[in-house]
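Worksheet: one structure, shown below.
Only one protein chain is missing from this complex, and each of the others stays in its spot.
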Amino acid sequence: MSLAELICPAGTPAALRTAVDAGADAVYCGFQDATNARNFPGLNFTPEELAEAVAYAHAKGAKVLLALNTYPPAGKVDLWRQAADTGARLGVDAFIVADMGVADYIARTHPGIRLHLSVQAAASSPEAIRYYCENFGVKRVVLPRILTIPEIRQIRKEIPCEIETFIFGNHGLMVEGRCSLTNYLTGQSTNMDGVCSPASDVEYARHADGSMSSQLAGFTIDCFGAEEKAGYPTICKGRYTAPHRPKGYYAFEEPISLNLSQLLPELIDAGVHAFKIEGRQRSKSYVRGVVTAFRKAVDDIRAGRPANMADLVALTEGQKQTQGAFETKKWR
Amino acid sequence: MAVREMIKLTLGPIAYHWSAERRRDFYARIADEAPIDEVYLGEVICSKRAPFFEADLPATLERLERGGKTVILSSLAEVMLKRERKATADLAELASPEIEINNAAGLYARGDRPHRVGPFMNAYNEAAIAWMASRGATHVCLPGELPAPSIDVAAQAARALGLGVEVQVFGRASLAVSARCYHARAHHRTKDNCQFVCEEDPDGMPLRTSDDRPILRVNGIQTQSESYIDLLPEMGRLIADGVTHLRLMPQAVDMVAVAGLYREALDGRQTVAAAEEGLRALCGNVAFSNGFYHGAAGYRRIANAVPA
């Protein structure tokens, strides 16, 4: 595989075709159930749709990675095993996994198919990554969005597998795969059900002064003034008060998206093998815009040209972007 | 009651940045007075805090063992920096006491040598537990959000493999960890320049929604539930399902008394209702919750139709 692969999101078959046509080297997607971390209403693939998607992608030289990156609660493991078997039958190019039981099953049952370690496994040190490589034959790790570039460079030297990093999209604040915030308020779990701030529990209310508040399961997450840009109603992007912050503040992070377009050459130099674009829950329009922009940037860099990156700020949450932890550890 | 008397009551690691003196006093009382069988020691949340009480660890450990407690050392939940990697590797080399591992880096360092699997290790199901057991796990603490039917299946599977099975029955739930320190952020600082401001909040820093509803607690890089988990009424079912260890998380309340109430309810020396009343009196205005256990929103308090 070539350097600086572009890994692109697909929430629907149409989005997958859009991503492939826009120049994705690989597309990641999931089934319409709890086996993946974007188990959102109206999103994802039936097995029949996945079969067609694999055929479409392969015909155009792109790979299909199947996300099985949630944690089966005891008693329901079969759903994940069946999903893996179906994916194998349909010819996906890799599984993206987090749970050790799921990883062990695939390593034993489908040893010919690549295993990628999901960001949901939260492997943030060479030792943790090596654990998955040595025990399950993991070929690639998707790094948590909490490391600086020098730290990534150091990890690369100490692990036997490829590195994939997020370069654009939702800026996850919590260590993925260790977050039960949604379940605490809604009764639906990110790890076990694949949901995050489920739409069924979200309510928006417009007030007379033009402001709009967002609620999750009856808890007020934020209230945006008439002129303010909005964000997702996720708990980690909410505005709260604390004893030292009586006026209310973004206790975890403000609505903002990750955009590492300016850091691509450094990331390649640090040994990053693949760039991941977040956003399976987003539209074809997003996929088209973001994939096209990054395709061009990566091609420019490969050809030794300065990357001429399109402005993507309109697609970002809160219409703000950050380089997050990648730029400086002061972010922490 | 014979089965119930074999159930171990454990004390989880202190999640907060309590001062060295406070910790010494706390564990001295636990050692002497609390009907607790096993105590987990060590810093799980923030590696920056460890130096403050590391020097006391041997004495604390010895004190607790003298009090008849089994001591287990817990590893960090997040391992990223050099000092965190080293701390994890060093812990994994200990022959005794037992260790509880909370990060895959610890599993890597430990290899096939016996160890306990901590609540941050995501042992959600029988397949993961079987895998971990095959690599030396002797005991597993289940994730706090696992609902009753899954606890049942997981516990049976773990028991069949000879593992101990633990569930948190008291204290704030850990809801998330991050690389960013939210205590520092609240005080306009960064993690590297935090000046250990988390010490001001021995029971976590409360967050409230803009309409003034209590919602979460911040503890450095950790986010916790506002409510205390209270599974006193559910203990009977937990035990029937095969759970062997019940974990109390240290909060800034009289933990000796808390442990006493759980032990008395377990032993049938107090009714669950009376123990609940006692717990209520000990914990002030803090809300109790058991939603995760009942498959509902974690913060909820679900009434039990059939008290154990």
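Just so it is clear, A and B label the chains in written order, and each chain counts residues from 1 on its own.
FYI, a contact is a pair of C-beta atoms (placed from the backbone, for glycine too) under 8 Å apart; a residue touches a chain by one contact, two chains touch by 3 or more.
Simple rule for what comes next: contacts and distances are computed from a predicted model.
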Undepicted complex member, UniProt protein name, chosen from "ATP synthase epsilon chain", "SCP2 sterol-binding domain-containing protein", "Tripartite tricarboxylate transporter permease" or "Chemotaxis protein CheA": "SCP2 sterol-binding domain-containing protein"
Displayed partners of the chain not shown (whole complex): A
Option touching the unshown chain, where A:Thr109, A:Ser285 or A:Thr328 are the choices: A:Ser285
Hidden-chain contact residue, picked from the options A:Trp80, A:Phe95, A:Phe168 or A:Phe224: A:Phe224
Positions on chain A contacted by the hidden chain, ascending: 11-15, 17, 40-43, 46, 198-200, 202-206, 212, 224, 227-232, 255, 281-286, 289, 314-319
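By our rule, only the chains that are shown with their structure count from here on.
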Separation of mean Cα positions, chain B and chain A [Å, integer]: 29
Complex interface listing, chain B residues touching chain A: 77-80, 84-85, 88-89, 103-105, 107-109, 120, 122, 124-132, 135, 143-147, 149-154, 157, 173-182, 185-187, 190-192, 205-213, 215-216, 218, 223, 225, 291-292, 295-300
Of chain A, residues touching chain B in the complex: 71-77, 98-102, 104-105, 121, 123-128, 130-132, 134-135, 144, 146-147, 151, 173-175, 177-181, 183-187, 189, 191-192, 213, 217, 219-223, 235-236, 238-245, 248-249, 251-253, 325, 329-332
